[in-house]
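Here it is, the structure in full.
Shown here is a partial selection of chains from the complex, left in place.
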Amino acid sequence: MIDISAIGRDLRLIKERSPLVHNITNFVVMNNTANALLAIGASPVMAHAIEEVEEMAGIASSLVLNIGTLEPRWVDAMMLAGKIALKRNIPIVFDPVGVGATSYRSEVCKQIISECKPSIIRGNASEIIALCNENVKTKGVDSTESSDSALSWAMQLAREVNAVVVISGQTDYITDGELVEMIYNGSTMMEKVTGMGCTATAVLGAFAAVNPSMFDAAIHGMAVMGIAGEIAASASKGNGSLQVNFLDELYAMDEEVLCRTFRQ
Amino acid sequence: MIDISAIGRDLRLIKERSPLVHNITNFVVMNNTANALLAIGASPVMAHAIEEVEEMAGIASSLVLNIGTLEPRWVDAMMLAGKIALKRNIPIVFDPVGVGATSYRSEVCKQIISECKPSIIRGNASEIIALCNENVKTKGVDSTESSDSALSWAMQLAREVNAVVVISGQTDYITDGELVEMIYNGSTMMEKVTGMGCTATAVLGAFAAVNPSMFDAAIHGMAVMGIAGEIAASASKGNGSLQVNFLDELYAMDEEVLCRTFRQ
């Protein structure tokens, strides 16, 4: 049973504290993820230079790492920022975009997970399965698997790397390796907006910055994503207006909207 | 005479097969072009690291190369991906953004055309003229020439490099060096949305992935662009809403819309 009032409290804390969320992310989604974080009241910063990531991670409340358009210098920056975040004990949320599509992505994911020890890992079903199975190949960045087929892998991964693992899809699954929660809100149209998954990861960064339980933070963040997406999709003609309406719904999200829309 | 039912068939094939379109493109347009590809049912991936482009091009159904914000490492990645695409015989669609504005752009274009042998080259009139005339200088990335003035150059280029050449503008011209087709749909307001040309190039990548005739793929892709742009512009107050409405129209595009809107 998910506690809606606890989601509402996290939302209020984000607005009150405006946590600095440091993103080292991909070129495709930077604008959207920054706007999503602003919409819910967080303060996003994008910074990837080796010359400054340690200092930036040193003042941030959480760190979001996303390999969507990775390259060696960016990965080096992720490792540097990750080590500072780990040392400072601030949450790291990791998005293994397209893992399994190329061996470079798979290697980088292994390195980030082993050295940065992310608190939360979010991917689609194909990505979570590929994280657990080196010989599974994925097709690009879109999922070709159903979320429930990835659940047992997600639970195993969560236990092995001591992280909360999130599978996003038609139903979202959030697991700490023992417990599993599901979010039923959302819309299949969300898959047609590029970087919607990356946006979820960034939003989790904001919730992880204000809620000491990574499991609860992940549940709350995914609930807000699903609800905003569901309301926005119902008013959208296509992925263009969905991208816009989604930000507007995040901007307007509060406990009253949550109560009205959340599906247990 | 353009066959509308053949455009409709390509659209259905894109939705059915969801071809992976590998883009090595510029920072300005990545979000838009990814969303445009998702809107019509393709599966976009952006990847530019030398460490992975060969593998990514190795699983893609087409490759889109765009030099809008080029730099040497990105050009190296384009060459690597291009060679794999050529070897695998998948289509390469090339966008010579801003060629003629700097000698670096002109040199890179020459290298890409000679070594990657693109199947389709799409540019505005100024860019197509500059591709053919090294001593012609363009002003940035916006066209200062009319499309018809570039047609004879486009035909010559098509024959010389054995590619389909597309000049986009108020009227779009598509030529294989012998035949010429024109697309009359569109709106001048489209020029006010950054990266609309780059989006056309990416959309051509999706059509080229499902239609073995590069000439037909280019005609079909440009028809869909023009129709979506024309409908979207008629409902838009400015370039902000046009960018959004355009994606919605791509998302909703089907044979019925094509029949209703296409102008022979």
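For reference, chains read A and B in written order, and residue numbers begin at 1 within each chain.
Everything below uses one rule, namely that a residue touches a chain if its C-beta (ideal position, glycine included) is under 8 Å from a C-beta of that chain, and two chains touch if they have at least 3 such contacts.
Quick caveat: nothing in here was measured; it's all calculated off a predicted structure.
Chemist: For this file, with 2 copies placed, note down how many copies the whole complex has.
Modeler: My count of identical chains over the entire file-defined complex is 3.
We take it that only the chains that are shown with their structure count from here on.
Chemist: I need the rotation angle between the copies chain A and chain B from a CA superposition, between 0 and 180°, in steps of 5.
Modeler: About 120 degrees of rotation relates the two copies.
Chemist: For chain A and chain B, what's the span in angstrom between their mean Cα positions?
Modeler: The separation of the two C-alpha centroids amounts to 32 Å.
Chemist: Considering only the defined contacts, which chain B positions touch chain A in the complex?
Modeler: 18, 20, 22, 27, 30-31, 34-35, 38-39, 43-52, 55-56, 59-60, 73, 243-252
Chemist: Once bound in the complex, which stretches of chain A touch chain B?
Modeler: Residue positions touching the partner: 26-29, 31-32, 68-72, 98, 101-105, 137, 139-142, 191-195, 236-241, 243-244.
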